[in-house]
Structures are given as C-alpha cells and as structure tokens.
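In what follows, a single structure is set out as structure tokens and then discussed.
Complex shown without one protein chain; remaining protein chains in place.
Presenting chain A:
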Amino acid sequence: MLMSLRHKMPEQTPDERRKNFKEVTLGYTADIAKAEADRCLQCKTAPCRQGCPVEVNIPAFIKHLREDRPDQAVAEIKQKNNLPAVCGRVCPQEHQCEKLCVLAKKGQPVAIGRLERFAADYGLSCDCEPREVGAEPLGKVAIIGAGPAGLTAAGDLACLGYDVTVFEALHEPGGVLMYGIPEFRLPKSIVRKEIDGLKQLGVTIEVNAIAGKTFTIDELFEEEGFEAVFIGTGAGLPHFMDIPGENLNGVYSANEFLTRVNLMKAYQFPQSGTPVHIGKNVAVVGAGNVAMDSARTALRLGAENVYIVYRRSEAEIPARAEELEHAKEEGVQFHLLTAPVRIMGSEKGWVSGLECIRMELGEPDKSGRRRPIPVEGSEYTLDVDAVVMAIGQGPNPLVQHTTPGLEVNKNGNIIANEAGFTSKEGVFAGGDIVTGAATVILAMGAGKKAAVAIHQFLQEKHAVKE
C-alpha cells in the first residue's frame, strides 16, 4: 500500500488541448477520488497540515471523501479556505502539503490537491449553503484589491460578522485569477462561482474603483466610515530587462499579454473588442508559472514555434512541475542557459528577432542558485515576431504614493508584520504587495492572518470605546 502510485488525473491529450482554451486537466471522477482518498493513512501527526499556508484540516476532509461525503469534505475545507476550487488547481502542492505527506517518503504522496479540487467542484455544483452571517455587522472593513489575498480576507471577515466592501481597480474581481492565469488552467467560471460564494456571505464588491486615484485610504476612514483597511494590491508592475528593442511592436509584458487574452478575451477577436499580436514564432523570456502560462497561451493562439528563453538550467526552473510538464508535452521549446541580449526590429518598428547568448552556471549567488555567466562569443539569433517578458513583477505604487504614513521598503513593497499590521493605524496589508510576487496560496494565507488581526484590532478598539 505504501508504495502504491497516486491516481492519475484524466486530461486532454497534448495534441487536442494545444488547439483550445478548455481546461487541460479534467478532474477526478468520484471513483478515482475515493480510491485516491483510500491511500491516505489518516496519520495522527498529519504533517501535511503544516505545509498548508491556510491550515486546511487535510486528513479530516479526506476522511469525508473516503466515506462518500463530498459535501462534508468541502464544508471542512471551507472552514479554512474560501477558494478551494482555485487552490485545488493552482497551488504548488508538491512543495506544500504533498511534500510533507508521510507516503512521500517512500513513494508518491496522496494527491491532496486533486482531492481538494474534486471536493470543491462538488461543492460548486451542489450550491452549498453559505455560512451564517451575524445580523448586526461588527464594523466596516475595506479591502483594496479583489485578488486572492483580498478575497480571502473579505470572506473571513464577513464570516466573523463584518460589513466588508472590496474595491477592485479592474472591471471584474479576481485579480490574477482573472487576468493572469489562463482559462485552460483555471476556468473563469470557477473563479466567478467562488466569488459569488463570497457575495452570498454578504461581501460587497465595487469594481472600477482605483485606490489612490478614485479615492484615498484616508478618505475611506474619514468620509466613508471604514474602521480598518486591508491592502492586497498584489504585484502588478511589470519588469522589463532594459535591453535594446524592448519598445518595438510585438514586445509585451506577460501582464499585458495575459490580460489581453484572459480578461479581455482577445482569443475571440474580432467578436471581442481587444486584439493581440502573436505572429508565427514567439519567445517568452523567463521560466516561472507566468512564463509557462504565456507560452502555452501563445501556442493556443496559433503560434507555430514558442520558445522559453531562460538563463539557468532546468533544475532551477521556478514553475510548478505540472505546468512545466504540460508545456513540454504541448510542444513549447526550451532554450535553457540562454539570456536575451537585444530584440531586433524591422524598419517599421516590429520585432524581427531575439539575439541571445548562451550561459553557464558559476558559484551560487545571494538567492542560493548558481549564478549564470555569459559564454563569450556564443551569441545566436532566434527568429521571432513577438517577445513576452515574463521576468517578474514589482509592487504597484498607486496606494503607497497617496497614503501618508504608510511605510514601504526600498523595492516599494509595503512593510507589514507577519499578522499584517502596517506602520499606519488601522491599515493592514498582505500578499504580493508585502512579500513580492509569490503564489496564490501564500497570498491567501496572508489574507487569513490579516483577517484575524483586523478582528482583534477592532475588538480592542471597540472595547476601549465602551
């Protein structure tokens, strides 16, 4: 039993899926889910729980699945996780809960993520009752940013009995779940359903509301009666490389490329109003999840050759194993130990090629990874007509610039402690805006902690008043 293999999840074949935007993985059937749940040892120590940033009681929900109670399984998960259908799909489980599973020591860990997804999808299809909300709100809390951190904090605070309003700059809530992660990895209908669940808890979501522009944080306190504010604005400022040719037509930040396709539905152009340029051959610079998403999106939009250009080796690739595997299967071509030097352009100002240089790995740098060093004279040119820069994002500065008393570090990230307290009273922050670009689940973990801290802060504040 210990050595048994985890159950595979059915998925579209690579040939089929590289032509469509439908979800790649199809999810466990009830039978497979039960068989996989049966692999769980139900060990008392439950090390898997320590690996979960939002502390889902993993053995408990799996026990419900073994006993054919998916409704109770999802209820158990939702005690801790407001967005299980999202997490079941996009969490890097292999580095979290599954890594610590006892079975992982001698074989393959229980497929916790896949089971979470199964339970959550069951929950979505059967429309579980929302949790009870207290009649009289305990206070008014504003959440800035309807991404994973903000939505999680909003859900938890609403459950505790607060009147919660989420302000979102774009026209649709979800943050990176809507504009960044593609449909084939996270269907937008799933995100919308989970957000509808929050609305049922009484959370108000105001879109087209740009903190720092449409209103300031101070105005929320002084003019709109909010008693606490949580900032979860994420990492939304694209990085570029500062190499020649980056302003040529056909060069995108991953943010722009993915937003055009995911949020603005450019793959349906001209039925949708927003176009996107692909061309025949596309280079994606970077090898994180965002880079894999961009490369696989370019393939689906009809590019003939899509290259990942990454300056380190496969061992250092930061993307999830599953995403890397899927990208390879679909035909994404990898130029590893390769760095872009300049982007070449046509007379009319369009991308015509990407000049690269080969790299070798030297001694470890500050990040602990071996430092890439250019190999002199090894330059070569990739024939491409579009380049997507997926080399990371920084913090968007709109809120910080318009909020006196809110301290930021030298990178522009808001300084907040583990619980989410910032330098400004009543203002909390968490997720990528504090830590720099990370994962959905870590942002959710920060949102949960901040919800606890806000609750404590407001209870103390009210106690003093009384």
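Note that a residue touches a chain if its C-beta (ideal position, glycine included) is under 8 Å from a C-beta of that chain, and two chains touch if they have at least 3 such contacts; residues count from 1.
Assume contacts and distances are computed from a predicted model.
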item	value
Listed names "Maltose/maltodextrin transport system permease protein", "2-iminoacetate synthase ThiH", "Ferredoxin-NADP reductase" or "Multisubunit Na+/H+ antiporter, MnhC subunit", matching UniProt entry of the absent chain	"Ferredoxin-NADP reductase"
Of A:F21, A:Y162 or A:Y252, the one touching the omitted chain in the full complex	A:Y252
Residue in contact with the excluded chain [from A:K140, A:H277 or A:K328]	A:H277
Touch criterion as defined above, residue of A:A169, A:I195, A:I317 or A:A443 at the omitted chain	A:A169
Option from A:P70, A:G150, A:G202 or A:G236 whose C-beta touches the chain left out	A:G236
Missing-partner contacts on chain A, residue numbers	169-171, 207-210, 213-215, 236-238, 240, 242, 246-250, 252-253, 255-256, 259-260, 264-265, 268-275, 277, 348-349, 396-398
